[in-house]
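Below: one structure, written as structure tokens.
A single protein chain has been omitted; all remaining protein chains appear in their positions.
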Amino acid sequence: MSRRARLALFAVAAAALAVTLGIGLAGLPSFGSQVSSYAKLLNVLAPRQRHVTDVVSAVTFDYRGIDTLFEEFILLGAVAGISMLLRPLSDEVRELPEDKVPDRAIPPPSPAVWLLAVLLSSLLALIGLETVTHGVLTPGGGFQAGVVLASAIYVVYLGTNYTTVERYQPDALLEASDGVGAFGFVVIGLLGLLAGDVFLTNVVGLGVTGNMIAGGTIALLNLTVGLEVAGGFAILASEFLDQTAVIRTRTKQ
Amino acid sequence: MSDAVIAVALVWVAASGTAVVLTRDPLQQAFVAGFFGLGLAFLYLSMQAGDVALSQIVVGAIALPLIVLLSLAKVRKGRE
Amino acid sequence: MSVLAYGVVAWLFLIGLYGVVTSRNLIHMVVCVSVAQSATDVLLLEIGYRAGGHAPVFVSLPAHPGPAVDAVTQALALTDVVVGATVTALLLALAVQVHKRAGTLDPDALRATKE
Partner (left out) sequence: MTGVNFVSTSAVIPASVVVPLGAAALMAGFSRFLPRRARDLIAIAVAVATTTLTLILMAASAGHPMIYWFSGWRPAAGMVIGIDYAVGPLGAGMASLAGLLASAALVYCLRYFDSARGRHHALVLIFLAASVDFCLTGDLFNLFVAFELVAVTAFALTAYNAGHPAPLQGAINFAVTNSLGGMCVLMGVGFLYARTGSLNLAQIGQALAGHHADGLIVVAFALLAGGFLVKAAVVPFHFWLPDAYGSAPIPVCVLFAGVMSELGLFAVIRVWDTVFSGLAGDPGPRMRAVLLGLGILTALVGAVMALAQIHLKRMLAFVTVSHLGIYLIGAGLLTPLGLAGASLLVIGDGLAKSALFLGVGVVQHQRASVSETKLRGAGRGLAVTGVTVALGALVLADLPPFVSAAGHGLLVDAADRAGLPWMEIVIALCVVTSSAAVLRAAGRIWLGWGASESPERDSGTEDDPGDESNPAGTEAAARGPGERERPGRRKRAPLTMVLPPLALLAIGLGLGLTSGIEEHAVSAAAAFSDRAAYVAAVIGPHGGSAAARISVPASPPVSVGGVLTDLGQVLAVLCVAAIALDRRAARLRRVLSAGIGWLRRLHSGLVGDQVTWLAAGLAVLAALGLVALR
């Protein structure tokens, strides 16, 4: 239909949708008035039963662990899908920036930029590791740390020109870390089965509440998710970078 | 006091969300989206949701802007 | 306060829909989808908020900390942020390829699947 007709229909539909959402939202308990008994129970149970202080990571990795397993595979599927969509197709060729202009060398980045990149990426890597290891104590955890670790790799891209990145890019390592992270989550889940209990049971020693190595499989799952998310988002960035810098449609010589 | 902070965060989020939708040029929109993501993180923090605020910061400040800008670079490159 | 809190959820969702329907650029549309996605996160966290409650992190708390906020809705919102980020990345990859093949980013000009 024409844009005007679409806008008119959308105006009516949006008004009706606003009324619908209004009715639904009006039925909610008033803002900040109550927390469900399920949540109160978990806030009491989790620190005692799982020796963790960050109840959100206990709920994410233990009480509702199968949700997080599928969430990790949403990320794995999306990364596999994007690397499939952005692959060089039959009418495209991978051409490094220099090959286009053979006579003129691309000016190397100034050493100051490279120094800053090295400092920043090591700092980001440190923050990432700290976030993942303290996942059971304070807010943070596998996913957030993974993206920070991936950003440590992005900063290296920014610090150098693309050809050095292309030469030293550990594609196989990133894909392997993506796959191993997801597979690790499944293996840790299988520990429960091997111990004769059900899938994803927390069979590893729970440690002492308050220190880093606590919560049994919760800490381990944090590590595997961090590994997978770091690899995944690094692949995401390198795929988009490849599309922008390297892949060109084959010129008909 | 915390209700006032949440109210400010809510207004910030609503205003910047509208701004994100109304800026038609994708490049400018990327910056407003960064501002919107920051507002969301501030709102989540004011509602005592540390984990979600951290992941919103991480996604909104690192992952999405990089991918949007790379897509724009590819799209702009195709135009010359 | 409830009207403002829940009103922002409905407003974000509808303004996101408006952005998608009236968009003239696929990348603009993808960011509008992520705005609508954030409405669901805000709703989940508002449902789990407890006035005067502290974060569900039980470390170095004052003597009488009072009630804690709902940790389950935070776990749900966490999953939702991940889903939103991955769907946005996938849509951007599609947008890049559409521009390469169809030469335009205007959704109304994409006629390959016309009846």
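Each chain gets a letter, A, B and C, in the order it is written, and its residues are counted from 1.
Operating definition for what follows: a residue touches a chain if its C-beta (ideal position, glycine included) is under 8 Å from a C-beta of that chain, and two chains touch if they have at least 3 such contacts.
Worth saying up front: this structure is predicted, and the values here are computed from it rather than measured.
Every shown chain that the unseen chain touches in the whole complex is listed here: A, C. Set against the missing chain, the residues A:G32, A:G135, A:G159 or A:G192 yield one that touches it, A:G192. Contact with the undisplayed chain is limited, among A:D54, A:D178 or A:D242, to A:D178. Annotation: of A:A80, A:L129, A:V156 or A:V204, A:A80 touches the absent chain (contact as defined above). Hidden from this view is one chain, which touches chain C at 13, 17, 20-23, 26, 29, 33, 36-37, 39-40, 43-44, 47, 72-73, 76, 79-80, 83, 86-87, 90-91, 94-95, 97-98, 101-102, 107-108, 110-115. Interface residues of chain A with the unshown chain, by the touch rule above, are 1, 3, 6, 9-10, 12-14, 16-17, 19-21, 23-24, 26-29, 36-39, 41-42, 45, 62-67, 69-71, 73-74, 76-87, 89-91, 93, 172, 175-180, 182-183, 186-187, 189-190, 192-193, 197-202.
As a convention for this text, only the chains that are shown with their structure count from here on.
Residues of chain A in contact with two or more other chains: 32, 54, 56, 60, 138-139, 143, 236, 240, 243. Shared interface positions of chain C, defined as residues touching 2 or more other chains, are 1, 5, 18, 46, 48-49, 51-53, 55-57, 69, 74, 78, 82, 89, 92, 96, 100. Against chain B, the residues of chain C that register as touching in their complex are 1, 4-5, 8, 11-12, 15-16, 18-19, 24-25, 27-28, 31-32, 34-35, 38, 41-42, 45-46, 48-49, 51-57, 69, 74, 77-78, 81-82, 84-85, 88-89, 92, 95-96, 99-100, 105.
Only residues 2-3, 6-7, 10-11, 13-14, 17-18, 20-21, 24-26, 29-30, 33, 36, 40, 43-44, 47-52, 55-56, 59, 63-64, 67-68, 71-72, 74-75, 78 of chain B touch chain C when the two sit together in their complex. Touching chain B in their complex are the following residues of chain A: 32, 54, 56-57, 60, 131, 138-141, 143-144, 147-148, 150-151, 154, 233, 236-237, 240-241, 243-244.
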